[in-house]
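Just below is one structure, and these are the notes that go with it.
A single protein chain has been removed from this complex, and every other one stays in its place.
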Amino acid sequence: MNKWMTSNLWRHVVAISVVLFSLFPLYLVIISSFNPSGSLNLTSFLPREISFVNYSLLFSDPRIPYLSWMKNSLIIAAAVAILSVTIGAASAFAFSRLRFKGKMSGLKLLLLVQMFPAILAISAVYVIMERVQSFAPGIGLGTRPGLLLVYLGGAMGVNIWLLKGFVDSIPAELDEAAKVDGASPMQIYWLIFIPLATPVLAVVALLSFIGTFNEFILARLFLVDMSERTIAVGLQSFIGGQYSQNWGPFAAGSIIASVPIVVIFLSLQKYIINGLTAGSVKG
Amino acid sequence: MLISIFRGKFAFALKVITLLILTSILVMLAQQALASSEYAIAIFLAISIVMINFVYLTKRSVPLKFFLPGLLFLLAFVIGPILYTLVMSGFTYQTGNTLSKADAITQVQKLGVVQDSNQTIFDVTIGKNGSNELSLLYFDSLTNEFAISTEKARTAEPESTVVKDEFDIPSSSPNFSALTEDELGALDAQIPALKFYYSDEYYLGLEGFQAASLYKKSLQFNQARDEFKSLINNDIYRDNGRGNFANINNPEDILQPGWRSPIWFENYTKLFSEERLRTPFIKVFLWTISFAGLSVLTTFALGLLLAIALNKAIRGRRFYRSILILPYAMPSVMSILIWGGMFDTEFGAINNLFGTDIAWFQNAAFARTAVIVVNLWLGFPYFYLVASGALQAIPAELSEAAAIDGATPRQIFNKITLPLLLKILSPLLIASFAFNFNNFNLIYLLTGGGPIAQLDGEIAGSTDILISYTYKIAFNQGNSNLGLASAISVLIFLLVASISMYGLKKSKVLDDFV
Partner (left out) sequence: MKNKRTGVVGVIAAAALAFGVVAGVPAQAADKEIVIWADETRGPNLDKLMSQKSDWVKGYTFKIVTYSSFDALKAAFDNATDKSGPDIIMAANDWVATGAKAGKLAPLTLSSKVKSQFTAGQLYDLSYKGKLYGLPVDVNNVAMIYNEKIVTSAPKSFGDMVDAYTAKKSSLKAGLCVAGGGMSWGALGISTALGAYPYKITASSAVDTADPMNAATVAANVTKYLLGADGKSNGFLAASDTGCKDNFLAGKVAFAIIGNWEWKDYLAKGFKMNLSPVPGITSGTYAPSFGSVSGALLTTYAATHGVEAGAKTALFNIFGSAVGARSYQAIEGRPAASKEGAKYAKTAAQKGFAKVAGITSLPQIGAILNGDKTSYWDALPSFWTAVLVDGKDPTTEATKLAAIYKANLAKGLKDL
């Protein structure tokens, strides 16, 4: 008993206290989502009444195309995840495995570019997309493909850098053996590297997915039509109105929106943990 | 077998088809860009087309085949905007100075008119007169007669010949036929510039399709001398070098709107020379460093503590872990907003829980505490996850050997585990610092940078970090200054970049990478 006390009890105490810390806000969101008065009701810890009015509002009110928002977010986030990893993986492979002039400066540049505070770039990106809009309305301002392009550009730096870390952790022996056998870099990439890196690519794709799902500063500027908005913009509009805040539908909407991400996260947690550490832990 | 897909005719055909489609699309876009006079974009697309075909059809550069797509995206949406910011930082670019000079002159000219003292406005019909000239038919309430005005002349029209519509507005006469709706629509683009003769002093300018009022010019632009002259009092307004035409006798008296004008490094020097900008800048900078440092420290400490606590197969470990990563998995926009509600003074859950009545967001120290606590909640799972991974990566033999040598668990942790962990995780700690240095969403959504001691004339809030402060300067209601904000952005960049580069150099991470 005594031994258990010293070796395990403190572990449980630490874990339980942090679990409570983690769950506290989530509990409040859940209560609020059942509060019919449309407010963030934090006046009592137990719900005074339970109602599903906030949930039903999301699916019945024609002014709140919740399902379209969800669909938009899922499609855009998935497209960004897949495309940015596809493009990023190739670059990461080049930076990791190929020798060429300016590689070091390229890497440094890539790192530096990420450190530029991107907030002001909003104006620049807006101007660019506005111009694109004037000749190619399908991919300019206010369109989902346009936003996708912007996100892809923004995700590139982070993903290449992240992926490079992972690529470095994949043993080079295999592709060196292939090189000796006369395989071209393209062949090494497709036949040896990609199969090996798939789990890692999936993790980066997932992180990219979550990052995109969360973005709202650009999205609220870019996607204007009610039915074209993403979930983050849609939900923010419940509480970002000029005069009113509707916490109830916000809470309900947030809970539903979080479910897919949390489920993916929990079911893939093993890979994610491996993936997150692979980037930094080598050998 | 598989190899054959990537070699030979099939692969070549596939490549050619892909390139063909891509090139076609890009050519089409470039063509449209050119047609809409978007030369910069057209040039970028043209270069992309040449690069893509050159890289993938020749064997000149193998690495380029891999990172060209990434490079093009990076150029268009990251490096381009960065350069744009850099350029903006050299201009007066603020509320009132956002147009080009040519546009500003057009606007000033348009505003440089005055109405007659009665603010006369007539109901008019737009049409053509007998000689097919564009003209207006109206009842002149100043002279009590019907009249037709063309650009050159005004003629009275006898009342008996004028036909009036249901609203008693003259619509036609023998000398005048109204334009159709389609003709009016087609005329719209010219209407703002049209002037119909009324008297030697005043002309009739259209207000929409159904009304016109009496105006005269009050400002005259002299193209050759690049100056405006007031026709009321003959004051001269000249380019003041800062994006406005200013009265040469009274520099305060400027014509609006102004334009963006190059001032080179003034936005930078202003930050250090003007007391009003320097003090908040330094204050915000110091808090930004503390905020980023404290965030990394607290999230790492809690993450590490958890990782150590759960680095043993105790009962419920899987359950704990699933709960502990929830804050990381939840969309952070939502979590931050909820935390904002929880910290409310009167009705918030935090004060309820502890029985206090702290005004969290109205007091600098408390607001800063709240920001750190929320960031801890958001960030500890990440370090818990990476620290768990790193702990497992540390060979067990090391600590076992130390234990055999008689080291206590505390000694093992301090001397072996922690240093190793820090070495492994240092790039992530640096990355986390850089991320928090620019953690805009948290500050923007949680405190908005406040509280601000506005009554003491402060412009930066106690929890404002450089990036949120910059955002405020750039997009502030009523008085935004993109030029100054861009200069601050560039400075932030130089700071973060040098701190990170120094850190990376110290930890020799870059050497390992290449």
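Letters A and B name the chains as they come in the text, with residue numbers starting at 1 for each one.
Operating definition for what follows: contacts are C-beta pairs under 8 Å (C-beta built on N, C-alpha and C of every residue); 3 or more make two chains touch, one makes a residue touch a chain.
Bear in mind that the values here come from a model prediction, so they are computed numbers and not experimental data.
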Omitted-chain contact residue, chosen from B:189, B:224, B:313 or B:396: B:189
Touching the absent chain when the full complex is considered, from B:256, B:290 or B:356: B:256
Absent-chain contact - pick from A:11, A:131, A:144 or A:164: A:131
In chain B, positions touching the absent partner: 16, 19-20, 23-32, 35-36, 53, 57-58, 95-96, 98-99, 103-104, 107, 110-111, 115, 119, 121, 123, 181-182, 184-185, 187-189, 191-192, 206-211, 213, 256-257, 341, 344-348, 359, 361-363, 451-457, 459, 475, 477-480
Missing-chain contacts mapped onto chain A: 37-43, 63, 122-123, 126-127, 130-131, 133-135, 137, 141-142, 220-221, 224-226, 229, 233-234, 236-237, 240-244
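To be clear about the criterion, only the chains that are shown with their structure count from here on.
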Computed distance of Cα centres, chain B from chain A, in Å: 21
Interfacial residue positions of chain A with respect to chain B in the complex: 7-8, 10-12, 14-15, 18-19, 21-26, 28-29, 40, 42-43, 45, 87-88, 90-91, 93-95, 98, 100, 103-104, 107-108, 110-121, 123-125, 127-128, 131-132, 134-136, 149-150, 152-154, 156-157, 160, 164-165, 168, 183-187, 189-191, 210, 213-214, 216-217, 231-232, 235-236, 239, 247, 250-251, 254, 257-258, 261-262, 265-266, 269, 272-274, 276-282
In the complex, chain B residues that touch chain A: 2-3, 6-7, 29, 32-33, 35-36, 38, 40-41, 61-63, 65-67, 69-71, 73-74, 76-82, 84-85, 88, 302, 305-306, 309-310, 312, 314, 316, 320-335, 337-339, 341-342, 344, 347-349, 352, 377, 380-382, 385-386, 388-390, 393, 424-425, 427-428, 434, 438, 440-441, 466-467, 470-471, 474, 482, 485-486, 489, 492-493, 496-497, 500-501, 504, 510, 512-514
